[in-house]
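All protein chains of the complex are present and in place, except for one that has been dropped.
Every chain is named by a letter (A and B) in the order it is written, and numbering of its residues begins at 1.
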Amino acid sequence: MSERTLFEAPVEAILKPLPDEGEPTRRRFLFSGWHLVLLPLAVVMIVPLLWMLITSVETLNETRHFPPILVPHQIRWQNYTQVLRQAPFARWMLNTLIVTTLVVIGNLFFCSLAGYAFARFRFFGRDVVFLLVLATLMVPFQVIMIPTFLIVRKLGLIDTLWALVVPNLAGAFGIFLLRQFFRTLPIELEEAARIDGASRLGVLFKIVLPLSGPALATLAVVTFLWTWNDFLWPLITLYTPTHYTLQVGLTTFQGAHQTNTHLLMAANVMSMVPVLLLFFLAQRYFIRGIATTGLKG
Amino acid sequence: MNVRRIAQSEHVVGWAFALPAVLLVVTFGIVPIVWSALMSFQRNNLLAPPQWIGLENYRALGRDPLFKASMVHAVVYTSLFVPLSVGGGLFAAIALNRKVVGIRVYRMAVFVPVVISSIATAIMFLWLFDPTFGLANWILGKLGLGPFGFFTSSDGALYSIIAMTVWGWIGFDAIIYLAALQGIPQELVEAAAIDGARPWGIFRTITLPLLGPATLFLVVFSSINAIQLFDEVYLLTNGGPGTSTYVPVFYLYQLAFAQGIAGYAAAIAYVLLVVILILTAIQLWVGKRLVYYAS
Partner (left out) sequence: MAEVVFDGVTKVFPGETVALDDLTLEIADGEFMILVGPSGCGKTTALRCVAGLERPTRGTIRVGDRVVNDVTPRDRDVAMVFQNYALYPHMSVYRNLAFGLRQRRVPKAEIDRRVREISAMLGLDDLLRRRPAQLSGGQRQRVAMGRALVREPRAFLLDEPLSNLDAKLRVQMRAELKRLHARLGITTIYVTHDQTEAMTLGDRIAVMSNGRLQQLGAPQEVYDHPANLFVAGFIGSPPMNLVRGRAEGGRVVAGDLTFERSRIPDGEVAVGIRPEALSPSADGTPSFEFLVDVVEPLGDEVVVHGTTTGSTVETGAEEEEVPTQVEGARAPITARFDPGVRLAPGERLRLGVRPDRIHVFDLRTGAAIP
């Protein structure tokens, strides 16, 4: 694989597109022909979410109605508390949070160390090992999930949260991302720090990592999303309902409440809140993560 | 002195830094790749000791109608999902690349589905596409269409899944295209305009070629993704109605974890891997001849 990623693009501009430098109000029509395109597009994207939100505060009777009732008589927040009573939803949320946090921390730590080694040290076998690491990027998880399952079972981790944590503590993606970033830092800073008396580890933690904020944030956000939304792996490794993650829990909840649509939608909304929250707080890093890599899936 | 020198050599320090991550990647990445290959030559039910049977699994695949059906579905799914999501993403990106009032809101609307999990999306669409009470049938009815069975009809289930996943992925493609569009130097567009090109001509001769790398990336990436379809099928249709939405990964999962036929499943996994590698190679090869890379 080449030094650069398959494709690179400026990311910052997407979120701050409206400086209108030197062009005052003249160009900013209140209405433009593009609105005729943008409005339907936005509506198509938003309607499913809106419909879910509306349903989540309706009564069961209101959901069993055609044509659909778009404005509920009364907003039933109780649906949400009812979900929390009917399923170990909080427990699933907590499990997912624990797993996600550990995986994010693990990736930041181990990928920093390895990425730095691959970026700056000349050690025996480096290039071969790096190529091997990259090769795993090409192989979809589904291809290797059966043996991975056997390995994790042999380690005695099946049906524990560790089954989700341990195999994901480091990955080719993070190693590659950070290595590429570290190589863009001026090496003189690291040399200066070594002459100033810092150890190799000291250089990494006191100089390199503090300067790698954007890359670390991108890795953290991407890893968070991956782990939070992962479904297939938790599905095959977790059996006990109280050990489930949110995604697996949701599917069992769906199975048990197929006709209680209002509860199902309330549960669905709750499962999205953390990622949506993070998305709005860390848009920049999401966008960067997507534009430089490809994070969904 | 010598001990210190060894401890400080780049070989030792480099390996010490890389080792934890490399061990993880090898254990949960490299070893399973090899193991998977070996398993595909075994009769293996994950419990009893495996038994070597040579190419028997692969031969059986050729005679398996369900495998054939799932491959056909994968091809249909991929050949619709990829152009629709990539084309839709391009369309959305061009529309979103305007300085008009409210553009931030529009962008958010398109981007938000990107972070929503496939399971949550599926649950949401299950309701949206509900044949009796769903919003979709109501809206389509107003337009004089339907009603449709969506996920419950054996003709429509696969296409309903496509509609849903395209909805989920357009934002992703749009972000990548938007980033690429912003990277196109404005001078080029202006120069073409001064040279007398019309907007459509500029788009066709300047913008589209410069979006080549992004398009290639998206096509490769989306294809790999499409072939891995699982979550939605598992939750929405369980392969049905009948076998109308069986896809390879779902079949693989069923075989290995519901029926315990892991060796056979591993063969499917390896066929998938080979298909993905070949597909990617073809796309990159075609891309190399069509795509212009700056610098």
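Quick note on the criterion: contacts are C-beta pairs under 8 Å (C-beta built on N, C-alpha and C of every residue); 3 or more make two chains touch, one makes a residue touch a chain.
Just so we're clear, the structure is a prediction, and the values are computed from it rather than from any experiment.
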For the chain that's not shown, point to the residue among A:R126, A:R194 or A:H257 touching it. A:R194
Among A:L53, A:L132, A:L211 or A:A282, choose the residue that contacts the chain missing from this document, as touch is defined above. A:L211
Contact residues on chain A toward the hidden chain run 186, 188-189, 191-199, 202, 206-207, 210-211
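FYI, only the chains that are shown with their structure count from here on.
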So, in the complex, the side of chain B touching chain A is made of residues 10-15, 17-18, 20-22, 24-33, 35-36, 39, 46, 92, 95-107, 109-120, 123-128, 130, 132-135, 138, 167-172, 175-176, 178-180, 182-183, 213-214, 216-217, 220-221, 224-225, 227-228, 230-231, 234-235, 249, 252-253, 256-257, 262, 265-266, 269-270, 272-273, 276-277, 280
Contact footprint of chain B on chain A as seen in their complex: 6-7, 9-11, 13-14, 17-18, 20, 27-32, 34-35, 37-38, 41-42, 44-49, 51-52, 55, 63-68, 110-111, 113-114, 116-118, 121-124, 126, 129, 132-133, 135-136, 138-151, 166-172, 175, 200, 204, 225, 228-229, 231-232, 235-236, 247, 250-251, 254, 261, 264-265, 268, 271-272, 275-276, 278-279, 283, 286-287, 290-291, 294, 296-297
